[in-house]
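Presented below is the structure to which this report refers.
Here the complex is missing a single protein chain, while all its other protein chains stay put.
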């Protein structure tokens, strides 16, 4: 497909690269929007195909639509492979694998027959939507979110770990208390599943305690869950507030010792004592 | 109805306008309260009419009450149309349409027979209650709320988008895992519905996983939902805290020592004592 | 019972008053603890009496216990009436009425037979526990909570009002969408009840949508509820943070103009420009 015809072709490759991989040009943006629509429509097709009333009546339409979108994505995948500088690093990257998984199931269904399970893989196409985050200023906003989450990652891990320990201990207790009477608490893993359903306040009710002692324990677990939901919220919020209040610290550099982090109203460098603001600002 | 009788009538129109559309005068406030009571009572009537035990026994009473309130709202709508300066812009505005929808269903029921569906439109009358927000200082308070929400709109959109992507991927996974065994997970859209019920910690229990793998996936989804509920809270809270801490400090610079950070009500510079606000603000 | 025997008796009255109504003395604290235990035990008796397995077997014991606690509370009520300065204002106060309601049901049961409904009134005794809040430094802590809640009262009211409007509109919509198919959505009030169950993420599952459109609407309602739970949290938290950051403002009064609200690092009064801190603090 690709002919190494020197200058002419390499300029074409660059243009395709700019359109497909970048979003700065008009054509690049248009391509992103087109791809986004195609992805969403193809996922909608997969979703509707899983509804029995639709797939029984109009099975053929779904097959046509599926091949239509697969064709689009195959062309796109080929162009990506063609235009990218380092092919293997793209093909093995997160999005490279997702891109391949988006088209593979349809081709495999030719060989293996229409296996149900392949349909599910096709939903992974949706992950490609994350490319949209490249679009303009959405990046800034999501970066703030991601940074706040990353900053509180450790605290949240410890918190989740403590919550899981709690569910294990309570799960074993509930299995002991309810196990004999209530057939729903028939094993410790199921008890732990119930504990997680309870402490996160989801509360399906498919499993629920029936003995007075079990209900008392459940009540304690709920109130605990209710009180500790405050903890992750507090972690993330204080991290975000910290970011907001830090904005009062200037990025000014001391001309003498070159250190940063001075308050907005500082007159002298707090590290070396030399004047940083000539005029009393 | 309206005769362009120059001065006399236009003063009447102005008076009606002041009473109906504004809330500054005593009569205007009284009208607002009267309208509020009428709206709430008429909505109560619609609600009670939908309860079968009531509507079967006392059907005639509901018909009378309905016409009574429709009469009031018709007169009000006519007066609004009469007194407003730009009739079309009112009639096509959000509240203009709502006002019309408040009375139309009752008249239509004469022509079309008492269609059930029209009853529902009548509940939209409730939207008219939002007019009450014109009342005095409630405005300030709700503005603070709305501004905080608007400032965090983008971050919340990205967050919701990420949550939705998560529910799509988990929905497809659960359809694959539970689909064969559990007839409740009979399509991907229904699986996604279940994911939303779970991640928002609503947890009806009308659909719930039965296989061990499905329950393990559900547990992961719940804990994820539990941890990320912290994010929108953090967004809105940090936005509000920012507003609170910023509120009190102006960006005004002292003309004498050029320092910033003065409170909004400061008259003299707190660092050098020279005047910064000529008139005692 | 009370003889106006001048000095001797009025000193007794004062002593009783100090013990019963105040918590500063040792005897007063001991009385409070004793009363607290009596209240909790009496409420436990009422609760256990409501459990059929207990009340059928040991009915007589519950009757004895009930009279025992009623006797204690009657003596206490008599002493309160005796020792307080303004009897009517006590008898008609919130706690005066609660105190009376604590003993009345048992006496009434003599006249009227053991009416079930009277048992419920006896649980109101629990409200008397709020007296414990008089105890020492718990007051300070709860005052901070109450002040933060009071400061955000208006914002929270508006928020709750908006949430209720939302449930009304969605309730009517769901009644229209599910009404014909799903017998659980048989009236608008019940639909609104379901909306509240959903938006608060309680999610019993006693009523749940079955049509695709109903489930889609429910999903929207849930995500909305999930996003707006952030709002009351943000309100209360920012109120509390405000309190914390305000502590940086001194309570120092300007010696020249007597106004307050100066920053901790202010040298000159920001209102009149006179020096407030002699030495550059």
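As written, the chain order gives the labels A, B and C, with residue 1 at the start of each chain.
By our rule, contacts are C-beta pairs under 8 Å (C-beta built on N, C-alpha and C of every residue); 3 or more make two chains touch, one makes a residue touch a chain.
Computed from a prediction, not measured in an experiment: that's the story for all the values here.
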Displayed partners of the chain not shown (whole complex): A, B, C
Full-complex contact with the absent chain, from C:47, C:61, C:91 or C:104: C:47
Candidates C:124, C:169 or C:223 - the one touching the absent chain: C:124
Which residue of C:41, C:61, C:196 or C:223 touches the chain not shown here: C:196
Hidden partner interface residues of subunit B, rising order: 201-205, 233, 237, 241
Residues in subunit C touching the chain absent from view: 43, 46-48, 50-52, 116-117, 120, 123-124, 126-127, 129-130, 138, 141-142, 144-145, 148-149, 156, 160, 163-164, 189-190, 192-193, 196-197, 199-206, 229, 232-233, 235-237, 239-241, 243-245, 264-265, 279-281
Residues from subunit A at the interface with the omitted partner, ascending: 154-155, 158-159, 165, 168-169, 171-173, 175-176, 179, 186-189, 192, 198, 201-205, 208, 212, 215-216, 218-219, 222-223, 225-227, 229-231, 233-235, 237-238, 241-242, 245, 261-263, 265-275
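In this text, only the chains that are shown with their structure count from here on.
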Gap in Å, rounded to a whole number, between the CA centres of subunit B and subunit A: 30
Junction residues of subunit A - those touching two or more other chains: 201-205, 233, 237, 241
